[in-house]
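Below is one structure, written out as structure tokens, with a few remarks after it.
Every protein chain but one is kept in place in this view of the complex.
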Amino acid sequence: MMKFLKLNLKNFMPFYGDGHEIKFPTDEYKNILLVHGYNTYGKTSLLRSLRWALYGHVSDKFDREISYLDLLNRTSAKEGNYKFEVVLDFQANDSVYKITRNVSSKESISNPLNNNDFMHQSWFKKDGTVLTDEEAEHEINLIAPEPVSRFFLFDGELLKEYEHLLEEDSEVGKKVKESIEQILGVPSLSNGRNDTSTLSKKYRAKQNKELKKTNVSDISGQIEELDKTIEIHEKEILDTKALITRSQSRIDLIAENINNIEEKSKIADEITEIQGEIREIKSSIKDLDNKRLEATSSAWKLLLKPKLLKIQKESLTNIKNIVKQFEKVGELNKEISLLSNLELHDQSCEICNTKSPNIDANTLVNKKNIIQEELNRIGISPDYLDFSKINSNQEIIDSLLNSNEERTLKSLDDEIDNKSVQLVKKESDEITLRSDLGDEATVKEITDEYQKMGGLKESIVNLETNIQTEKSSITTCEKQIKLLEDLIKESEEAKDSPTTKYVSILSELNDIFSNSIDRLRDELKKEVEQKASEAFSKLIHRKIYDGLKINNNYGLQILNQEGDEVPMKSSGAEQIVALSLIDALSRTGRDSGPVVMDTPFGRLDDVHREKIVEYLPESASQLMLFVHKGETNDEMLEKMASQIGSQYKIDLQDDEINSLIRKMN
Amino acid sequence: MEKDATTIGLTKENHSMLKKFDEENIFNEMKDGYRFAIAYSLSKGAIPGKVSGGKTTIFNVGSIDENQEISSAILALSPQIEVPVYVYAERLAEAGMTELVKIYRQNNRLNLSEIIEETS
Partner (left out) sequence: MKNREDKALEAFIQTAQESSSEIPENVLLEIYQIEKNYQYSDESDRGVAIREIEKVLDKYIGSL
């Protein structure tokens, strides 16, 4: 059983500097490692570091090998430090292993441009002893064979490739078939077939020479001709495979180009949207400008407002005072009138006939005079005289202060400023997008590229058919050779010859190796199917589905409980199918070991995510999940809590460009 | 008291600056700029003297002061004036424009809401 122990990175991809370390959980039950990180922070780079440590190379999503320059941290490169390193410690089969790989620029090269400018050194230790490269490769292929690695070092973003597994003869179906056959081919048997075939040819050629001057020379001559024919067919197969590889590379380039064009189309759409927004903002600014201009007509009033308010206040006070004076005048007049009445009516009140108290005439006159003086004084007061003027001024001031404008100049100015800032930003965004866009994409370009791709795919299908034809021809030739060999074997001239014995035994060995490959393939295919079915039934929520079946063309079919194929796919089922197969292949192609999944949950709902988290830790010795925030929630984390051995987070360094790995408590 | 003015204007330079303000859409119309200049002087408590130098006639008083709000404001804020109100208005406008031109030249712009805020 394999378990990762520790991973150390130095200047690898976004991880600038050294000290980037992950310690993997080794407990049997707490065997989940969670690594959190936002998209683009470096989760996939972590996955790639594991792959690179094990196999010395790693590919991008288009299956192109990533160059050393692209594996090297950019900041480090800018600083002129062209060295990066990955160290992986793991245990397997009761031994402890340490792989150290480092790459650095060659001494004479100050500015490396490609892989040739770099030196790649690696050390492989088993229980402290350094192994040779061949020994190291042998160990790795026993413990974690590369053909199987796509199934246990798993990039979840490629999961959608496997969603087509339900389709027969799909591209992915073919890829899966290749992977299965690589696993199932088992090198010892397929090499045995090839080696015995090579030896057979050698001895047949020798036999042919020996039998040239005998009665069976015709037969041996025919065998020689058939061998040559086989060679021609084999060469044809090799050439065709090379053509297929070239076509596939062109398809990959076109796919990338389409991707770029589609990206550009998206950018073009964004530009159109921003242009719309810019037009709206400009129109809004124009509208606001017009309102602002209108508001300037009454701006002069706003200038005077503070002073007018002050005057208004003073005016109101004056008016109050005048009103008081009026009231006072009224009172005083009333008093005079009363006093006058008293004078006239002999100290009796005219109204109620009450005799007034004794007040002499002089006192009355004096009082009247005092009141009259007071009246005179008030009467000549400027305020009193100017009351109507003050009142009229007050009306004018009220009217000046009474503004009908909807919005103040200031709020309009502020809004114009805000909109102008928005406009500048949008225009800047447009410029940035335009520079990303480069030459503008057209729908026609995309259509053309798809057509090219379609043409190439069709030609690949034809080429593959050709290969099958060639193989059939080879098989026919081989059958004929066998018949002819049997004739030679029975002939007097050849039956006792050692060469004939070699030919016969090698032919038998070749048959045994070939047939045992078929036998093994069938057994392992069944095993994969069984394991995938088991995994599928544990992972799928809906119990109407019972299992999976791999059909002859390596398409996958979902079975219901009656064992019938389910014709309709449910959403999310494709991902579950894919994960089930991946799990089965990772367990068939090797002994139990760690599974690393980068963003495994894709578009799965919470129920299925939980099921995956329940199932996978049991099927693997360790489960590493690299997740971003949207993939886990507190509830899921709580359920997993008892199985989580450690958690890490990938964060950005202070420079906001590079990443670092931080252990979480 | 002397007879009141029926037309008012500015000195040549201030007139050309008022035109510039109008062209730059600082004001809706030149009239608005003229009123603003008058109000600016009043808000600063200026007591401008007679305008020296040649002046150009720009407006009829009726077009500047249709509702007599300007004259009311002048009289409310400067009740002590000894010249007719539109004669005084012209002086206020001249003084106000001179100041506004200074601000414009200093800041390369004339932001009305900033000026209004300063006086509040």
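Every chain is named by a letter (A and B) in the order it is written, and numbering of its residues begins at 1.
As a convention for this text, a contact is a pair of C-beta atoms (placed from the backbone, for glycine too) under 8 Å apart; a residue touches a chain by one contact, two chains touch by 3 or more.
Bear in mind the structure is a predicted one, so any value in this text is a computation, not a measurement.
Within the whole complex, touches from the chain that is not shown fall on A. Summary of contacts with the chain left out: across A:P187, A:P306 or A:G379, the touching residue is A:P187.
Across the entire complex, the residue among A:D117, A:E464 or A:D511 in touch with the chain not shown is A:D511. The chain that is not drawn here is touched, among residues A:K501, A:H541, A:K611 or A:K649, by A:K501. Considering A:D127, A:E523, A:D606 or A:E635, the position touching the chain not shown turns out to be A:E523 (whole complex). Of the candidate positions A:N31, A:S45, A:S76 or A:T196, contact with the unshown chain belongs to A:T196.
In the full complex, chain A touches the hidden chain at residues 134, 137-138, 141, 183, 186-189, 191-192, 194-196, 198-199, 498, 501-502, 505-506, 508-509, 511-513, 515-517, 519-520, 523-524, 589-591.
By definition in this document, only the chains that are shown with their structure count from here on.
Here the CA centre of chain A is 65 Å from the CA centre of chain B. The residues of chain B lying in touch with chain A in their complex are 25-29, 32, 35-36, 38-40, 42-43, 69-70, 72-73, 75-77, 111-113, 115-117, 119-120. Interface residues of chain A facing chain B in the complex, by the touch rule stated above, are 289, 293-294, 296-297, 299-308, 311, 393, 396-397, 399-400, 408-410, 413.
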